[in-house]
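Only one protein chain is missing from this complex, and each of the others stays in its spot.
Per-chain numbering from 1; labels A and B assigned in written order.
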Amino acid sequence: MNTEKKLYGLTALFDTPDEIIKAAEKVSGSGYEKFDVHTPYPVHGMDDAMKLKPSKLGIITLLFGLAGAGTALLFMYWALTLDYPMVIGGKPYFALPAFIPVTFEVTVLLATLSTVIGMLTFFFRFPENDHPLHDSEYMKHVSKDKYGIAIFAEGPKFNESAVKDLFQSLGGKNIQVVYYPVKEIYPVFQPKFILFLALVAIITSGGTYFTLNKLMFMDPFNWMMNQQREIPQSRSHFFEDGFSMRVPVQGTVARGFMPYPYKDEPVPGEVLSNPTFPARENIELGQNKYLTFCSPCHGDYGDGDSRLRGQFPNPPTFHSNRSREMSDGMLYHIITVGQNVMPGYASQVTREERWAIVNYIRVLQRAKNATDADVEMIKKESASNVGN
Amino acid sequence: MSETKLDYNKKELPDKLVRLGYALLIIGTVLGIVGYYTDSTRAAYTYLLMFMFVLSVGVGSLFFVALEYLAGADWSTPIRRVPEYLASTIPFLAILVIPLLFSIHDLFHWSHAEAVAEDKLLAGKAPYLNTTFFIIRVFACIAIWGIFYLFMIRNSQKQDATGNQNLTTKNIRLAAIFMPVFAITISIAAIDWMMSLEPHWFSTIFGVYFFSGTVLASLAAITFVVVMLKEKGYFSKRITNDHLYSLGALMFVFINFWAYIAFSQYMLIWYADLPEETFWFMQRWEGSWAVFSILLIIIHFVIPYAGLLSQPAKKDPKRLKIMSLWILFAHFYDLYWLIMPNMEASKQGYVFSWIDFTFPVAMIGLIIIIFNMRNKKSNLMPVGDPKLERGLNFRL
Partner (left out) sequence: MTVDYSKELPVVEGRLTLAQIEELVATPLDTRPDKKFFIALTISGSLLLFGAFCVAVTLLTGIGAWGNNQPVGWAFDIVNFVFWIGIGHAGTLISAILFLLRQKWRTGIARFAEAMTIFAVMCAAIFPILHTGRPWLAGYLMPYPNQHSLWINFTSPLIWDVFAVSTYFTVSLVFWYIGLIPDFASLRDRTASKIKKIIYSIFSLGWRHSHRNWQHYEKAYMLLAGFATPLVLSVHTIVSFDFAVSIMPGWHTTIFPPYFVAGAIFSGFAMVVTVLVFVRKIFNLEQIITLNHLEKMNKVILATGMMVGYAYAMEFFIAWYSGVQFEQFAFINRMFGPYAWAYWIMVSCNVIFPQLFWVKKIRRSIPWMMVIVIFVNVGMWFERFVIVVTSLHRDFLPSSWGYYTPTLYDTGILIGSFGLFFTLVILFTKTLPVVSISEVKAVAEGAQPSHHGGHK
């Protein structure tokens, strides 16, 4: 009908594998480059007959395999050593033997998927259901039990009658001429197509929104929030007294909790003595805590110069004789239970930290009231430091 | 009919090689005896190392022969004589083992009655780990391998003359019985000779570990010999690189298998962290042994893996020659790593000694001599085997 159909190529069929090997050798030997052999299964020895170069598919596999191994290992290293280091089972953060299984699996996954996807898209350019050979008699035969060879018109040496003669001389049957199918082409900006795109967009975004913001807060996904447990400060229906928080059993002490029995002691300084040694770390801890909790009112150097500018009555200086003569125990007691306007700091500052603060106050006091001997000592020490 | 196309002429090994074999054997043995009088313990350990190596190559080769019969493989038929010759070290094991039996006290802590008396664990193991039963097991294992070796090889030899297909059937049956027996005996050998050097330690996979090394080493030995003989024209020209590819691929598989077994053993013990198991690895982390242990991974896995990964590499005779020698060295290194840290003198770290080189040199000579002896007696290709023609036609 349509004489202007574009020529795709010529095809011929053969009955036995021996014939097709011979035909392929002949065709590749005659200098045709654009030709192909179609067989229902891979015929051994065809690579040589067609003069094909070995497949380069392995390169993709190797690259992606290495990438998989590297990514997995680096990711686990980053996640478990840098981002959220956690001791698990007494093992080092970077527990290499335990990372090997996951590394291996990711390597295999990436290598195989990339091989297959690479082969289908990069090497085969699939999917391709509109190829001219489809639905031809030729394809029906090579799909079943015949061996076919096709020479394409796009090749440089192609000449219809010469190819026909070549096929005939080889003993090819069913020699056929194949044309490109007529393709219908539609414009992209069709209302139908645009509507379709919009629909896809709405469904995708709506679905995502629903899943993340609604679905995750519905039953059963939120079952974790409704657990059968008591919430602190709330009324209990389980305990008789209605309190959901329980007091410790009589005569017991909670772990890590040290009771303070000297709250009402008139002279606690007599019974409390400093259990810490004013080493460097201890003083530094004291300084840290002092600057956090004490300095807003007592001033950075304990001068009683509040930063709060008179919103509260100014506290006394630590450099008065009264303060300096106070025992460590007394200072500790005041920090623990408070004095006058000052509240107790037992809940914010731990026992050890309180003693460290006491030690630090002693440092401040000595610094403000340094004697000549102290100055000499400092000079000596700094000199020896220079020597180092 | 196939005789004419076989394209094979029997040739004898060059005298030079045989003389070299004798020279190595004599030098090695003499130096070894000198070594024994300098440091008897060290010499005993070195001798054990050599013995285990000869055993691996010999028994592993017999396994390879049996596997071919059992799997009905045809590609390996033309080169089957090589593993058969290598397996002929098996009867010699019965002689080679005698010096070891005399140095049981040097090697095995459990053989000292006073040590057993004060160690409850050893006392518990005494029904198995005692000198009498040990010697019985040793000879039983060697006898079993020897019997299967003699029968299978005899059938294969007979076929050269008669071409009788029933002999193949017989060997298939023998191979089928050999396999389970082999699994048990090789595990016993591994446990007795190597695991019980540290009698407190135990690992259920140890037999499989030794098996993987054994098969790998014998494959490497077979590959090396096949490539050398093929280059020098001892075989039919119809043995192509496709045959070599199969050997290379098998080596590659067993490199991975060894790594898999070694990793499984290490990882499970490392993860569970039970002191009664970890101390064995800790011992191999003591002092300079740590370097040895890390090098083991590189020598036994990383280098051969990279060397044989690509498809062309498995076909390339040059590459195969280098890699198979390397794997033989790696197996030796593996055995060294298994055996030597148990020696009292090297518990704190590796100590160098020239004695370590004496017996291995003798071993190389011994293998050459035995190979030559076998080669003189029979054809290098199983000319009467019905699968030979199929094997020669083998293509990938």
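Assume a contact is a pair of C-beta atoms (placed from the backbone, for glycine too) under 8 Å apart; a residue touches a chain by one contact, two chains touch by 3 or more.
As the structure is a prediction and not an experimental result, all values here were calculated from the model.
Q: Which of B:D160, B:E198 or B:E389 sits in contact with the chain that's absent?
A: Missing-chain contact among the listed residues: B:E389.
Q: Return the single residue from A:M76, A:V163, A:L272 or A:I361 that touches the missing chain.
A: Missing-chain contact among the listed residues: A:M76.
Q: Looking at B:T38, B:T169 or B:S288, which residue reaches the missing chain?
A: The missing chain is touched by B:T169.
Q: Among B:I27, B:I147 or B:A183, which residue is in touch with the absent chain?
A: Spelled out, the listed residue whose C-beta touches the missing chain is B:A183.
Q: If the hidden chain were put back, which of A:L7, A:A95 or A:I283 would touch it?
A: Touches the omitted chain: A:A95.
Q: Kindly note down the residues of subunit A that lie in touch with the hidden chain.
A: 16-18, 21, 24, 36-47, 50, 52, 54-55, 57-58, 61, 75-76, 79-80, 83-84, 88-89, 91, 95, 98-99, 101-102, 104-106, 108-109, 111-113, 115-116, 119-120, 123-124, 126-131, 133-134, 139-140, 142-145, 220-221, 223-224
Q: Tell me which stretches of subunit B touch the chain missing from the display.
A: Where subunit B meets the chain not shown: residues 71, 74, 120-121, 124-125, 128, 165-166, 168-169, 176, 179-180, 183-184, 187, 202-208, 249, 256, 260-261, 264-265, 267-269, 271-274, 276, 385-387, 389-390, 393, 395.
One rule holds for everything that comes next: only the chains that are shown with their structure count from here on.
Q: Where on subunit A does subunit B make contact in their complex?
A: Those in contact with subunit B are residues 44, 58, 89-91, 97-98, 100.
Q: Over in the complex, which subunit B residues touch subunit A? Could you list them?
A: Subunit B reaches subunit A through residues 263, 266-267, 270-271, 273, 310-311, 395.
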